[in-house]
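Pasting a structure below so you can have a look.
Note that one protein chain is taken out, while the other chains of the complex remain in position.
The chains carry the letters A and B, assigned in the order they are written, with residues numbered from 1 in each.
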Amino acid sequence: MKHLLLLAIALLCGCVEAPPPALSGAPGVPAGWGNEGFLRADRPRAFSFPEDHGPHDGYRSEWWYLTGNLRDRSGRRFGYQFTAFRIALLPQPTPQRGSAWSASHIWMAHLALTDVAGERHHHDERFAREALGLAGAQAEPLRVWVEDWQLSQSAFERPWQLRAASDRFTIELQLAPAHPPRLQGEAGLSRKGRDPGNASYYYSITRLASAGRVRIGDDEFLVDGDSWLDREWSTSALDPDQAGWDWFSLQLDDGSDLMFYRLRDRGGNASPQSAGNLFLADGRRIALRREDVTLTPRRWWRSDDGRSYPVAWTLTLNGPARRFEIEALMDAQLMALSVRYWEGAIEVREAGDRVGHGYLEMTGY
Amino acid sequence: MNATASVNARQLVRVFTEGGAQRRVLDRLDLSIARGERLVLLGRSGSGKSTLLNLLAGIDRPDSGSIEIQGVRLSDCTERSRTLFRRRHIGFVYQFFNLLPTLTVAENIALPLELNGIGRSQASDLIGEMLSLVGLADRAAAFPDRLSGGEQQRVAIARALIHRPALVLADEPTGNLDAETGEQILQLLNRLAESLGQTLLTVTHSRRLARSADRIVTLEQGVIAHESATLAW
Partner (left out) sequence: MVSLLHRSGRRHLLRHRWQSALAILGITLGVAVVLAVELANQSARRAFALSLEQIEGRVSHRLVGVGGTLDENFYRQLRRADGLREIAPVIEGEVVLHGERFKLLGLDPLAERPLRSLLPKLDSLQLRTLMTTPDTVLLPYASAARLAIGTNDRIELEIAGERRSVTVAGIAGDSGTAVPDGLLLADIASAQTLLRMPGVISRIELRLNDDDVRKLAARLPAGMRLERAGRRDSTSRALSDAFQTNLSAMSLLALLVGAFLIYNAMTVSVLQRRAQFGTLRLLGVTRGELFRLLLGETLLIGAFGSVLGLLLGWLLAQGLVTLVARTINDLFFSLRVSSLMVQPLDLFRGGLLGILTTLAATLLPALEAARSEPIVVSRRSELETRAHRAVPWLALAGIVSLLAGGAMLVLFRDGLLAGFVALFLLIIGYSLCVPGGVLLITRALQPLTERFGGIGTRLAVRGISASLSRTGLAVAALTLAVATTLAMGTMISSFRTTVSDWLEQTLQGDLYLSLPERANAAAAAQLISDLHRLQGVRELSMGRSRPLELATGQVRLLALQTASRSHRGFTFKGHTLASLWPRFHAGELLLVSEPYAYREHLQAGDSMTLPTPAGPVEFLVGGVFHDYGTNPGLLVMAMSSYRHHWRDQRISTLGIFLHSGQPWEPTISAIRRLTASFGEGASLAANGEIRARSLALFDRTFTVTRVLRLLVVLIAFVGILSAFMAMQLERSREYATLRATGLTPGELLRLVVVQSALLGLLAGVLALPLGWLMGETLIEVINLRSFGWTLQSLLPLPLLGEALLLALSASLLAALYPALRLSRLPPAAAMREE
């Protein structure tokens, strides 16, 4: 889901300077940048793998979004995020220009590592054009890369590999999906706005057994844990009056996984398109509508730039009556990059007991 | 301002070198002038009159001998001290008037006062008074080139006396004027010097002009050839 806004802003600003302070005021689509010619996510489609792990060039934007909770042998906890965004400049490939630099897509990638014991949140970004092999994506075998950051698979059905290094930290993980991809929304069509075309194709692999190592400075930690992969592509998703969102992914110890996003309008109210899914351990899916979920912020954290983010929540399911207490593993998990948003590892409790972990993303604050 | 000079020149020698030959212009000359005395120096051209005048004015220095004016040994002073001494204590009247063409009559007369640091208000009183004394009250604003020779010399006299110098030196003051005007100028000079009690040394080669002097000294070949209280002819 999410991120369309991010993409727009990143594109606007990535090559020049820091983004304008108010994400919430930014338009969903860059001014003057028409959607003409792009494919629209306006009807259900048949998903097929491994092809759909690869890029869908006819859509304006697309991403591969990995988040996860990790622990080393001593129990030291880490959260991580890796995202590769593809942004199409044109619906069709750029006309042949006799230059290997000519590109139809540009890429942005975000990488973050939350070191709970070290009380540090490391993050970095990359930009590149899809040209000269600087960045790109392919389905078979899967390879998504932005310069030296790469998510790949040696062959279909083999574990995924994530390798990404920044100046200060490195993440190298093997990711083994615990189940086949799970379609979000209505059979993979996720509506984000009132307009029928404002939707995306969205699937997840809600649990990937993850093992590998992370390095912070000279310290290396052997880690394992759970990751979550979100895949989404679309041309236009949000309505103009949507101001931001809160996205939750919970991996519960009982084997069930929950995804819910609340889209907020300018008044701070949840829009009707807010939705999610609860996947039970046995594979059954319970669709969650706006009315099925109540979200109550419990504690706010104020970042250096003066903006406050709710870092502790109560998430109440009204159908299967559950009440989760959600708390960030660390308050300061702000992605202070070309685009600023809060994205971090969380812990989930129910009636005072730890029942799982997950990731939370908040924008538009 | 009323101090009068006593000039004491002893054994003055001044030698000029001209084209390899040496010429003794003054030769062990002794001269004393009392305070308030009016002395006329007679002599032919080349007798050493002007040289003596220059030495007394501190313009030139003797090769040997001493000059003392008002107790200051001028012959031992530096050029600068002599200049400052001249500014304060000597007044000049010369044959060619030597007025500054770029200054008006009043300004020419004011110059010695300014040089001696006399305040402006006091100066303007003195200038007014002096202009009436020399009979040029109505020409104060004129530039020198608009004046006749006699008028110009009156301005020069006014300028020489305005700051009440101890010694007034006059070098051929009538040499450039017709006889009648010359007579008037000389009378004016004598009268003013007398009334102000100033020592006056006038250089001339005209015996006729020497009548009003207290004493007459005649120079010949660098020495005093003749000295008399009054004219002896």
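The definition used in the following text is that a residue touches a chain if its C-beta (ideal position, glycine included) is under 8 Å from a C-beta of that chain, and two chains touch if they have at least 3 such contacts.
Just so we're clear, the structure is a prediction, and the values are computed from it rather than from any experiment.
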The one of B:79, B:138 or B:227 in touch with the missing chain is B:79
Of A:99, A:154 or A:269, the residue touching the omitted chain is A:99
Where subunit B meets the chain that is not shown, the residues are 54, 57, 59, 79-80, 83-88, 90, 92, 94-96, 98-103, 107, 110-112, 114-115, 145, 159, 171
Interface residues of subunit A toward the undisplayed chain are 8, 11-12, 14-17, 30-33, 89-90, 94-95, 97-104, 106, 126-129, 131-134, 145, 147-148, 165, 167
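Going forward, only the chains that are shown with their structure count from here on.
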Cα centroid separation, subunit A vs subunit B, in Å, comes to 112
